[in-house]
Structure formats: structure tokens, C-alpha cells
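Missing here: one protein chain of the complex. Every other protein chain is in place.
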Amino acid sequence: MQRVLIGLASLLLLFSAVTGASWAAPKELVLGCNFILSGPAATLGIATQRGAEHAAEVINSTGFKVQGEQYVLKLEYFDSKYLPAEGMSNLEKMLNHGIRYIFTLSSGVSVPLVERTNMAKMLQLTDGSGADHLTSPKYPLSFRVTPNNETAYAVYPWLAKKYPQIKTIANINPTDEAGFTESETRVRCAKNLGMKSIANEMYKRGATDFYPVATKITALKPDMVDFGCTLGRDQALCGKALREVGYKGMFLVNYPDPGAFVEMAGRDAAEGAILSSAITEPQTPKQKELYEFYVKKFGSPVINKFYDSYDPIFMFVEAVKKANSLDPAQIAEALRTVRWDSVYGEMYVGMESLYGIKSCFCRPLPMGIIKNGKPMYLDTVAWPSSEVIAKLVRD
Amino acid sequence: MKFLETKGLTKAFGGLVAVDDLNLAVDKGEIVGVIGPNGAGKTTVFNLISGMLPCTRGKTYFNGETITGMSMHQIAERGLARTFQLPRLFGNFTVRRNMLMGLHLSAETGFWKCLFNSSKTKASESKLAARADEILEEVGLGGRKEELAYNLPHGLAKTLQVALSLGCNPALLLLDEPMTGMNMEEVQEMALLIRRLRDSRNVTFIIVEHNVRAVMGLSDRVAVLNFGKKIAEGRPSEIAQNGEVIRAYLGGTDDVA
Amino acid sequence: MSAAFGQIILTGVTMGLIYIMVALGLTLVFGVMRVVNFVHGEMVMLAAFSMYYIYGVWHVNFVLALVVSAALVSAVGVFFQRYLYKPLKYDMDSVMICALGASYAIKSASWLAFGPVPRHIPTVFPGMLHFFGAFLSKERAAACVICIALTAGLYLVLHKTKMGKAIRAVEQDSEAAQVLGISIDGVNAMVFVIGCSLAAVAGTFSGILFAVEPEMGSDPLMKCFMIILIGGIGSIPGAIVAGLMLGLIDSFSETLFSGEMAFIIGFALLMFILIVRPKGFFGYDISELTTRRKE
Partner (left out) sequence: MLKLIQKFGAPAIVCFLFLAPILVTSNFYLHVMIMMCINVIMATSMWLLATTGLLSFGQAGFMFIGAMTSALLVKNLGWPFWVCIPLAGIIPALVALAVGRVCIHIKGAQFFMVTMAFGELVRGIFAYFRNPFGGWYGIINIPPPEPHRYFTPLNKIGFYYLGVTLMVLTCWAVYRVSRSRIGMIFWSLRESETLADSIGVNVRKHKLHAFLFAAFFAGIAGTYYAHYQSYISPLVFTVQMSLSALIFVVVGGMWSFGGPILGAATLTLVPEFFRATGVYQMLIYGVILVFAVLFMPRGIVGVLEEKVFPLLLRTRRAAINAHDQP
């Protein structure tokens, strides 16, 4: 027994010696990044990290003033391994470091934290889905920095206008809350626009072989397959499988990585796929600059998460400047009024009509299409007005 | 009815019939030797009687009740213990602890009693400890109580094995080759031990043994198996003359007198 | 529906064969050394990445690239066998933890090294096959053919060649084999080389069919352990039967039900099979061996 005692004691000492060296760097505004840096979903984390990192560099080249003092933005990275428990430990660690603004990836990790972050008066930025958890009046301090299921409100009307021949739609989503939210929204939108959603498939995240799902959907012969919030690899594999089992219709690919999609699905399979809310070819100078930066530093193809995570950092800093204070609550209020010229176009916090509080970042959606093996720019869809949304969510 | 009786005991591994329609009867207090060339199915007989293997056909009666189809520990509870050909021991236990384990059947193993280590448990444990030491002394392992079992030399391992089986104070003891691989005086000691146990505790023994001379010397009756069949049974002297037995052994071990 | 039905069967068979391809190497290692080699998945992954670079980026000849990456991975495997597993005396528990740690390390290292973009090995066999109503891409067909060839080859190697006999001897009873003058280390190293080469092929094909990314190895790994245990440890026919069975189960349940339902059905069946037949279809009772401790 006494072995345990001595072991514990020494460990605790060592422990407090190492972590007890609590950091205290003056004039640094620290944003804690609760990212997925290992495990199955590390793709998101690493891509996001690249975007945020770059944003921080750009910001810190000049720095910013709060209450007359010069500040720089510092990002501290923590690995949540896509495990809620780890995310929680990270949160505790950040509280211990005195961090009061965090950026959490994936709903699986951010939803468990939201109660706590609000109690601790922390500002939480996240990309997770989950209407009544992350974007609700209950939690005024949590923001969704990339619209996910909301994009449907913009994309579907556009589709209905541009491709009136689409009558039947099949939805594919992963079996988790993100997937469910996404599919609900999309099915409802389709219904309210007079399209018919004939299949609503849920596949197990991490599946690599999509032949079964593809078989099932192909048998139903929809005009278009909507990949919902299926991400990166899975979209490509699923598209490939669908083509291989003889599906002839269109694809709607959301938040894709256009380059990777083409490479993995294969030119013929990818041909004609519509890419929603993804930057295919850089149009504006800002996009060009970012694109070149990424390609120079990491090589192509550019991951869309890179663009997604770039602007929220600026929004945050803008809010800090505007609030001219370090208090999360004031920053949150300021954030709701910020309008920022983002990579995608004008970015602001909205969706009050839907959630009863402004806590979802809104921005125009660039649409693209894959023509003879290359992702091409197609159109830019403005963020829908609250009337449009109201029309789409009525039942 | 006899003390132990097998009626038409048969075991077939797929096609091969290891034990074929064996009828064996043992009286209380006897020492019966079972001999036979290699692969005659002697050990299988033990495995069938002790319930380690399910038998294909036949019945086994022990002490008036049928024990066929019972699991090993149920049979052990009824006072029929066995040893193994290659001594099986709790290798990482000390000899003493092995013996304590051997006394399992007379121990208090109620979960809550053990959890709260009640005075009753304490008492029974201390009684058992005394018993264990006593048995170890009796078999002559008194000096090596604290050794780990897998450090014991072969002979002593076999002795400890016998001691373990004595732990569940058996009325019938099946010894599987208790003397094989022992030197002369170890064999003598083992034989003495067996006699002593028979006389002091009135234990009945069935002994499978390759060392035919020792068995002949030790047992009251001898049964001879060959290819799973009993080819002869009787007093050692008769068996020694039995022509079939000798034929069976030709080319087998040269132990036959 | 009949077309769809044919498709389901076809899908199941191909899935099964692809599982088997990964499982072959694993079952060999597991069978001979009785170690749960969690690193095998990482071998698959590393092989896929080296294929991606050698064949996909530098455009070396396919076969040559395959040989090179097999050699690389085998080197890694033998390193593990020599410097990690042997010192641990192939003790089941500790080797399992050790391999687990190694695979964590390798995975996060390769996230750092290879970045977040899922890669893809350009296919060697473009085009589609089409038999009565069911579709099959040529690359899948090729994968199946290769898998069958490998299985047959492995079977022959194990049963015809001297080396194979030695391996099987060690698998049955290493002590006895040692007495017969077979070098256990040699055999173990050889087993790792074979296993890793198989892993290399598996990695290549799952890289062609699916994606190349740091996690690609871990996902099929559990499936492979199921295959091994259901089929019977170290038994190649067993692996084949179990693999095909799992493939068909997956294909059917995923096509006819939703994602989780497939998940549930899969594991329920696994439990059922193992409960009814713990030693697997073609397995001998390895429980004593797997639970044995060094004394």
C-alpha cells in the first residue's frame, strides 16, 4: 500500500511542478483551440488549425488595440481526440490557464461543453451543428462560426431555380446528430420547394465501403443525390460507389474539398457534381491571396476548412476591438454587430428569425461545378433573407 | 453394489475408440492397479470417471449414486479426487498456499463473509492453515512450505499433487502415474505413503502406473487394459502369469517380471 | 430487385475478400506468435502511403513500387518483432499494450507528416465489369483476384515448402519445433515479413479502392480480429469463410437497414458465433495457449 502512497505523492509533486508553471504573458489575447488533432477526425482539426494559424499571423503583423493597449492574438492548441471527456479536460486546462475564449471543433465535443462555458462566462466559437444547444438564447456566449445545415436554406432555392428538372432527391448523411439535423433541414426544404425526397440514408461514420448505400439509392433512381454533411473522403468514396453501381443523376456536394473530391472519386464519377459552399477557383483578390498562400505552404489541393476557419478569427478580433474590452459577454454582444468582409463576401452573425438569437455566422455561398475534371466557379448565392427561411421551414 | 462401479464405459474420439465397454468394480479400501501399454486408454478412463471428459456411452456409480455427466467439482465434492499424469499445480503459488487451495471444499467461501472477513471466516481460515501444515508434514513437504510450486523437483511435485487431492478428504483417490519418473527411493516413499493413507484414512485407490513392478507390489488387484479393452483382471500373481498380458506387453515396456 | 440482390451478394463477396486480404497477414502473426499485433493496421497504412508516393507521385512501375513498399514495411515489421516483441517474450498482454502504444504514436506521427488531405492511389485497372444486373469496377475485381491468388499462394507456401512446414510446426508447438532444430527467431521474422508483405498488398488495394489516410488501418483491424477469431486462429480456410460471412452480413444489413442497425446486427452475430463456437469454425482450442504465462 505504501508504494501507492509514495508513488502518488511524487507524481503529484512532479505534476504541479510541470503544469503549475502557469503562463502569464502580458498583452497576449489567448484563444484556446480545442481541436481534433488526432484520431479519425483529425483532418478537420489540422485543416482548421492551418486556417486559424494563418489568420493569427496576419492579425499579429499589425496587432490590435484594446483600451489603448497593444495586443497580439495567441492561439493555444489542445487535442480533443474527438472524445468528449478529453474536450472537457481541455476546457478545464484552459480555465486553469485563464483562457476565456475558446474555439471548439465538432458538435460531439462542443455540445457537452456549452453548459459549462456559459457558466464560466467563456466565449465559445464552434463549427458544430445542433440547433438548440449551440445556437439558442439559453447560451448567448456560444457561436456557430460556419453555417452547416443552414446552408440548405440558401442552396435549395437556388437549385430549384437553376435546375427545375430536379424532381426527386436522395439524402445521404452520417448517423450522428449532425447528420440528423442536416437531413431534417434538407428534407424539409426539398418538401417546401415541391421536390420529393425519396431516400434519406444514414450511413455509419467511418465506413469505407459505400456500395451498399449506393446500391440502395441507385435502385430508387433519384434525379439528384445530396451528400448532406458527409465530409471529405466519404463524399468522394460514396460518389465513386454510386457511379460504379450505375447511378446516372446529379450530385450535390456540400462543404467539399473540390480538388480531393475529383482526385478520389475519379474524373468521370465527379463530372457534373455541384459543389455548394466551397471555393473552387479563387475569384476575389482575397481568395486568390489565400489560395496562393496555402498552395505555396502546404501544396494543393486546398482544404475548404482552411477558408472556413480563416475569417472567424478576424470576426472575433474585430469584435474585441469593437467592444474595446476583454469581457466575453461584451465581446459576444459586439460580435453580433460586426460586419466583416470575408473570403466569401460579407460575413455577419444572424439567423435570429430561426433561433431567436443572433449566433450563427452567415455569409454568401460560392457554388461550383466540376466540368471535365476541373472544379469550376459557377455562381454565388447570397445568404437567404428571413422571409425565405420562414417559407422553407413552414410545415 | 460395489463402492465404485463402471458399467460399459465407452469413449470414442471421432473414429478412434479410446475406451471400449469397460466394466470395472472396486471395493472400499482396495488398492487397484490399472496397467497397460502406452495408449491403452488408462488415463482416458480416469478422465471419464473424474468427469473431466464426457463419456460416449456407459455409466459410473460411486458410493451408490450415479456420477455420470457430473462436472469435475461436483464429483470431487462427493469424495472422488484425482491426480494428473503431468503434475498440475498452481505454479505461482507457494506450496503452503497450494495446500490451502487444496482444502477448498472444507473452506468458508461465502462472498460477504469473505468481503467483511468475519470472525467466523478468520476462525475457519486458521483451522484450515493448521490442517494444511499437518497434511504437508504428513506427506513430507513440511520443510518447503514457502517455496513456489513450480520450483519443486518432479518427485515432490507429484507428492504435492497427491497432497492437494487429499485436501478434499476423498474416499476414493485416482492416482495417474504417481511414480513415473521417480527414482527408486522416491518410489518406495510414495508406495509407503499410499499404504499409510489407505490404513489411516481408509482411502480407496485406483492407480494407473507404467512402473509395473511397483504396481504389482502395491496393489491388491490389477486390471490390464489394451486398446481400451480390459484384457485381464486379478491378483498381481495371476496377472504376472497371464499369457495375453505378456503378449500385450511384448515390444512394450520391458518392466514385466 | 433481383439486380439489387445480385449487387448485394457481389458487394458482400468483394468486401469479404478485401477484409480477408488484410486479415491474412494478421492471422499468420497471431497464429504463430499468439500476439495481438495492433500495429498491423499501421503497416497497411504505411504501405499505402509509400505506394501513394512511389507509384502515385513518382510514377515508378506498379509492381516495382509494390515490391519496394512491401520491403519497407517488412523492415518495419521485423524491427518491431526483433526489438519490441521478442524482448517481451511474446507475452500476450504486454505485447498488446506495446503494439497499441506504437500504433498511437505512428498514427499521430503520420498525421503530422502526411497532412489532413485524404490521398488516393491512381487506379491501375480503370473501367467497369457488368454481369447480369450487377456492377463491379475492374479494380475491385482485380483486388478479389489478387486476394484469392494470395490466399492460395499462402496456403501452398505453408503446406508445401520447407519454410512453411517450419512455420506450421512452430504454430502447433514452438517448444517441440525448437527441439527439432527450427530457429524460432528465424521463423518469427519470416512470418513478420510475409505478414507485412500481405499488409502491403492489402494497403495498396484499399488505397486504390478507398482512401489513403493515417486512420485507414485501424478501422478494418477490429474486423480482421473478428475474422481471425470466428474462423479459428491461424486457419486460412477459417479466415476465408469468416471473411466472406462478415462481408455478406455487412453488405446485407447495410443495404437493408440503416447504419446503426447494421452495426448492431454485426456485433450481435459476432457475439452469438463466438458464444456457440468459441474456438471458431476451423480452430483448435487455443485458450490454454493464449492465456498461458511465462513461468
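Which chain is which? They are A, B and C, in the order written, and residues in each are numbered from 1.
The working rule: contacts are C-beta pairs under 8 Å (C-beta built on N, C-alpha and C of every residue); 3 or more make two chains touch, one makes a residue touch a chain.
The model shown is predicted, which means the values in this text are computed figures rather than measured ones.
Within the full complex, the chain left out of the display is in contact with A, B, C. Only one of the listed residues, A:93, A:162, A:374 or A:391, touches the absent chain: A:93. The missing chain, though absent from the display, is touched by one residue of A:85, A:220, A:295 or A:390; that residue is A:85. With the whole complex as reference, residues 1-9, 11-12, 14-16, 18-19, 33, 35, 37-39, 46, 76-79, 81-85, 88-90, 92-93, 95-97, 107-108, 111-112, 115-116, 119-120, 130, 133, 175-177, 180 of chain A touch the missing chain.
For chain C, the residues touching the chain absent from view are 30, 36, 84, 87-88, 92-98, 100-109, 111-112, 222, 225-226, 229, 233, 260-261, 263-264, 267-268, 270-271, 274-275, 278-280, 286-291, 293.
Residue positions on chain B in contact with the hidden chain: 50, 52, 71-73, 76-77, 81-82, 84, 88-94, 97, 100-102, 104-105, 107-109, 111, 114-117, 121-122, 125-126, 129, 164-165, 167-168, in rising order.
We take it that only the chains that are shown with their structure count from here on.
Centroids built from CA atoms put chain C at 47 Å from chain B.
Separating the centre of chain A from that of chain B, both taken as means of CA atoms, is a distance of 73 Å.
One inter-chain figure worth recording: chain A and chain C are separated by 35 Å, centre to centre, where each centre is the mean of the chain's CA atoms. Not a single residue position of chain B touches two or more of the other chains.
Within the complex, the chain A residues that touch chain C are 37-40, 42-47, 174-175, 201-209, 211-213, 215-216, 219, 232-233, 236-237, 244-246, 257, 260, 263-264, 266, 298, 301, 303, 305. Those residues of chain C whose C-beta lies close enough to touch chain A in the complex are 1, 3-4, 7-8, 11, 14-15, 18, 104, 107-108, 111, 115-120, 123, 128, 135-137, 206, 209-211, 213-216, 219-220, 250-251, 254-255, 258-260, 262-263.
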